[in-house]
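Mind having a look at this structure? Questions to follow.
Note that one protein chain of the assembly has been removed; the remaining protein chains are unaltered in position.
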């Protein structure tokens, strides 16, 4: 704990002309410890252990999806892919706190949240397989597509939240970013505006301690990332990002505040990236096993499983059954993905404008005409 | 005083899983009250009232310069100009805390600091009169030219500070910006980096309460702008920006810390823009006299004068003499400005690259050839 | 039908669009109480209220990004960037997001926004306030770029831009804001968004340009007429998508073309027009295509700026050079 901004207490005279004008603090919330034991009473949605089963299944499903996607990439059937291994509680916790009519603005590692929101495994595979149709979600029609340029969707999220506020709707926008993203101007500009206008926006930072090879400490000198909220004059807090209950609880409170006119918030979810940055990365270049291994303790799936088992609502058979179910669903999606034929070449042109300008028609025709040539 | 980021105290159970992980506060420093009376003991550089006379003269000189520049603009002999009326203490206080070998990175309203640093009134008039030679300062050769795109020089300042740090020099970069500038991503990105790398950088925000027509409250929801430092993990504090002693004191401490390896700081100087945004602006469109008038009380020149007079080191004759001296110097600069002939047309090309590429030579020749034509 | 300046015509078009479509919002720095630093949004706050006219904090990137979010949600944001010199901070948002949202989502989401900004030199403005930066945006597929050359065209083109279902960068020549008045009938009639305007007909040489320099082109045409040369004056107006067909047709008749713009020569948008002439238009060319543009230099501060800007004399000289061929 460090006090910033007050003068060095060199001698008593300094204080005479100096007064404190503002004070702030950042809190951290956790409900389940690393062994899955409750640290105290749980929030309402978690009162009955069985009520947590959907969250658990959501995390398992995500892990199953990630494993399959990595396998597809390794065998040359998917493009570069960013696994969320170890971070499943952030996406599931955040998305499960959302109402269907809220809007999600995800980053590139947010399949956990997207799957919960109803984006299908097939859609995700299409996208990462290099097919734009994967972003034409049949389910959550207003959710944004995955944002690859880091943090550049936070202003969009503020815009979505502004739209909701202008229409007087009790809805909120939820934007997911990483720790690295909190260094970018877009994040800050958008949060600052959301603060001034009290927008129904919740920004959740999945602080997985790394931005590719850059560790958290090299990203910002702040003790927390949650304190970046203070710059924008909005509430900021930390939650244990490997405790799905804490994530859901924190996000639910923030969404509630947002929907009821209380404005924007920032939530930093403390988690850890247990795998490579993407399939194109080799994390051993910049961190060794000794750093990674301890983080397997307290990882979100095992943590919640321990709690569920200890509370008698989950068994080994349940686990096997659930794993098989998830694997089956994902395998089916993978087959559908592999069986999906390419888009027609004209698709490059068909969605550029609502109506294709005359000047582009000849290009489209040339492209179509040259198809054989081009091949 | 508002506590941000701690959970609503709905019931006792919440607190059991929540702990405070960081606390912050922001302090405000003032030495002279609005009537020029000391609020307590003064810092060392101000111990003898006569030692403050250079600061007073610096503010008078700036005010004289501003008045002349506005008059020149009103009579069509200068371009758009941004007066610093009412904010002279910020620039004089900050610049007077700098060592000659520190580097200043000013915004467009920072003539007070520039004049103190040795930029000449003639150079400033040339610049605002539309002549690039005005930025070829004969005095502070490493100081940056005026930055018009708001906040985009804060990253330069971090770069300058990084250069100093890499060379192991006990120097610092000082960057001046406005309240509006604190909403921009550049400001934030640069301060964040300066935090991580503990760069010898001091950013001084002249919070004059307005960014053209946008009032401070519409710029950020934060209680202070100084708290934006917390986001970057660097010290942040407020000083009374109309009290040149407080400004110099705060900036001197921050520069000292910067030069001795203590890293970057943010200082918010609370002041008020007593005039239009620029000569192109009509402030009555968005604020009325009733809002402006009270701010004449406590304005920096009168405030320090009251202190000096009360302490017997300044008289009416001194004032008249000083005013005449400043006016004379500025008038002379104005005459020299008006007598300065245009640059040769080739100047457009001569400084584009260290050596003009062949492909541009023909353009330069065409431009020179067409000079008569062009006229 | 009242006489209006360009900036008044812009204001009229904004008010008309806001009146006819509740989804239209105006946002930007100082667009509210102040009515915009050029008064292009004058009176809109009083008339439509703070829920339709939003003064933003000082952050151009976020202004563009907010607009993307608003547009995706069904609003029609019209964002003002105070000067083109500060619009470069929006390129990331315009290129990576605004111009792509429809394509990326295969039409599920779209981005009907307008980004307005004053542009160009000639008003002795401070540093960074006299930019002609359109070429930083013209290679962005999915983004329309429009530049009016008069009050009437400003009114009609801005209405069209706001009604268009896709993102539009709308550049308003500062030099024209108050340079002239002409009758503008506020009847809600839009101009087409992909069509050049032939402002003066002539069969000897085509003068092709956009924005403020159209005035110099017209003056040059007048001067050439006095020499017996009939110049056709084409206001490109909608740079992207480009109505190359009209330009090719005109040069098909004249065989000679002088392209004018304030932006620097190299890779200015004039290059695209010249490239069209070098390609599909080649067989009709009787003389080398001339480009009269800003030099490849940093826009000078006011004391030298006129030496960087295309003058009537330079345009006339280029037309004469062209006419000497073939």
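Think of it as A, B and C in the order they're written, each chain with its own count starting at 1.
Just so it is clear, a residue touches a chain if its C-beta (ideal position, glycine included) is under 8 Å from a C-beta of that chain, and two chains touch if they have at least 3 such contacts.
Note that this is a predicted model, so its numbers are computed, not measured.
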Which of the visible chains would the unseen chain be in contact with across the whole complex?
A, B, C
I'm checking contacts with the chain that's been left out. Which of B:66, B:189, B:243 or B:299 qualifies?
B:189
Among A:108, A:137, A:197 or A:272, exactly one should touch the missing chain; which is it?
A:108
Would you indicate which residue among B:50, B:166, B:324 or B:338 is in contact with the undisplayed chain?
B:166
Chain not shown: contacting residue from A:131, A:268 or A:299:
A:131
Tell me, which residues in chain C touch the chain that this view leaves out?
61, 85, 88-89, 91-92, 95-96, 99-100, 103-104, 127-128, 133, 135-142, 240-242, 263-264, 266-272, 274-275, 277-283, 285, 287-291, 295-298
Where the unshown chain meets chain A, residue by residue
79-80, 108, 127-132, 146, 148-151, 180-181, 183-185, 211-214, 218-220, 280-281, 285-286, 342-343, 345, 347-349, 352, 360, 363-364, 367, 370-371, 373-375
In the full complex, which residues of chain B touch the absent chain?
103, 132-133, 135-137, 141-142, 144-145, 149, 152-164, 166, 173, 185-186, 189-190, 192-193, 196, 347, 351-354, 357-360
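Here is the rule we go by: only the chains that are shown with their structure count from here on.
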Roughly how far is chain A from chain C, centre to centre by C-alpha average, rounded to an integer in Å?
40
Going by the touch rule set out above, which residues of chain A reach two or more other chains?
185-186, 189, 192-193, 196
What are the residues of chain C that contact at least two other chains?
57, 59, 61-62
